[in-house]
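One structure is given below, represented as structure tokens, and several questions about it will come after.
Only one protein chain is missing from this complex, and each of the others stays in its spot.
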Amino acid sequence: MMYALCFMVFLVGLYGVSCKKNIVKIILGVVIMEYALNLFLVLLGYRRGGIPPILDRSMETTQFASQAVDPLPQALVLTSIVIGLGTLSLMVAIAIRLYERYGTFDVTEIRKLKG
Amino acid sequence: MNWRDTLVPFYTALPLCGAFLIPMVSRKVRWFADFFAILILTLLVAGCGALFGHQQVYTFGNWPAPYGIVLVLDPLSWLLLFLVNLIGLMAAIFSVPYIERLYTSKLRYCSLFLLMIAGMNGMVLTGDLFNLFVFMEIATIASYALVGFGCEARELEASFKYLVIGTIGSSFILLAIALLYGKTATLNMADIARQIAPLQSDPLVLFSFVLCLVGFFIKAAVVPFHAWLPDAHPSAPSPVSAMLSGVVIKAVGVYALVRLVFNVFGFSHLTGQILVGAGILSMMVGVILAVNQWDFKRLLAYHSVSQIGYVILGIGLGTPLGIAGGLFHLFNHSLFKSLLFLDSGSVEYETGTRDLNRMGDLAQKMPVTSLSTLVASLSISGIPPFNGFWSKLLIILACVQAGRPGAALWAVAGSILTLSSFTKVLRYAFFGRGQKFDEASWKEYREVPVLMLVPTIFLALLCLAASILAAGGEHGFFGDATGVLLRGAGSYITTVLGGQG
Partner (left out) sequence: MTGTEYLQEKGLSVVVKTATRWMKGFIFLYGAYIVCFGHLTPGGGFPGGVIIAATFVLITLAFGREYALGKLGKLLASELDSLGALLFLFLAAGGLYAGSKFFTNFIEKAHPTGTFRLFSAGIIPLCNISIGVKVGASLFMVFIILAVVRVVVVNGKGKLITTEKAGTK
């Protein structure tokens, strides 16, 4: 059920990217899509009744391995968040410069390249 | 030899080191940026020569394959590695005078360029699915920044369009990776191949396959998803356009698609049909839209769409001759398309325009550039004895052999239209006059500097020399790479999980 919700948030982001006219809304759509993907990736590691994947002094490693939530998706999500951050900063920088060149944030008016 | 085993990780480490060293050192020493970039790329190309025929699985940190990240060097990876580094070296040499005159910040350009090379090298070598995604993002984010490098209005618009569409593609690919990880609990491509081999019709696997297909079609600019390419490739600086059309859409788009479809998911008849259909569509749409263009680089960009269609058609046939033809056309297209973009850069350097109407009679003022453009145009149109003829011939023969004469006819029609649009380029720009030709400024034109001529001459010679590689058809030079794809998931699994070192 949670996975279906993640997918719905992803579709909301996709709708924002494809159907909105304001550049800032397109950027927010991309951010929402990436957020949904990261959430989906973290939720994949969930185990019912699991403990956080931090080894404590008092715990046996076998007991830890059988009870802990999967830590690999957490590492993947960390990388993915940083990639999203890089993309976002590039997008915002380009959007600011676009506003200075064209004077508008409306995508339908930023159309000098045609044909 | 033992020292060859340690060469493989330097393909990602050296360009990354260069990309971060250049901003630090270049502020004090002006010439360091170009020199270091060209030095690194020369070392990498020389390393490719040393690694020819070598097959290896490099385990980082001595963690064995399903647990750690591995780099896999097999003949297909070697082919693309060679292409990426060779075209990178040519573009780096070309950009020394070009960026000097037309753009502002040399050190940022060289740094981003090396990041793009590092990303593509890593992507071609890796055997781990999420590592593929990370390196793909490194390469494409560097290319988004490079497309908008001169910060004029059109270039920023093109860069933004490319960025948004590319990010959508990357999101689809990440979703597919997440689904595959959820199913198999591992990220190693060979291990995933082993686990999903019995699960061919599982809906989750099918869904992630479709997502992968769409994501990589967006990256490779195959026709329903090609909208970013005619805006992005002309707006970039010319050496970057040569890299983008010449290697990025191949390493990031076609290579990853081919690796996943053949070695991980397994090649089925339906996949072949989809690839053949997409190939024919790309071929025809690309070339029909290209005939009408008057902007030199936009015409070349549409031709990129069309030629990638040929490659996808060849690979989609699934027969040994077809795959060999597709890979050979990939190789040739890198050579002649980057040559064409470098030539358009020379023309832009000298005349200051990309509009075919404003150019004229350049053969008298810039003989070497005209000759290399002639060679490249003959190659791309498929005229013997240049390399384009042989690879297109292989693909057409493979279509007929696989029982699809209709595809062969479409391929021939596309080739004829390609010839007609390049005749237009040659007639208006080099051997005749455009309609808005300006005589006064024409008298001032000279041949471009030597550093810009050397890569074009070298690539033109390679275009001629690469015809020899056609000898032997599917058992010749491209036989090993074809074999990697043909033998499918099984041999990839034994390569990666069996032999580790």
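Order of writing sets the labels: A and B. Residues in every chain begin at 1.
The working rule: contacts are C-beta pairs under 8 Å (C-beta built on N, C-alpha and C of every residue); 3 or more make two chains touch, one makes a residue touch a chain.
Owing to the predicted nature of the structure, the values given are computational and were not obtained by experimental measurement.
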item: Of B:Thr42, B:Thr59 or B:Thr271, the residue in touch with the unshown chain; value: B:Thr59
item: Residues from subunit A at the interface with the omitted partner, ascending; value: 52, 54-55, 57, 78, 81-82, 85, 89, 92-93, 96-97, 100-101
item: For subunit B, residues in touch with the removed chain; value: 6, 9, 13, 16-17, 20-21, 23-24, 58-62, 104, 150-153
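Everything that follows uses one rule, which is that only the chains that are shown with their structure count from here on.
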item: Partner subunit A, residues of subunit B touching it in the complex; value: 130, 134, 137, 141, 144-145, 148, 151-154, 156-160, 163-164, 167-168, 171, 174-175, 178, 181-182, 185, 187, 231, 235, 292-293, 295, 298
item: Parts of subunit A lying in touch with subunit B, wherever the complex brings them together; value: 10, 14, 17, 23, 26, 30, 33-34, 37, 40-41, 44, 70, 72-73, 76, 79-80, 83, 86-87, 90-91, 94-95, 97-98, 101-102, 110-113, 115
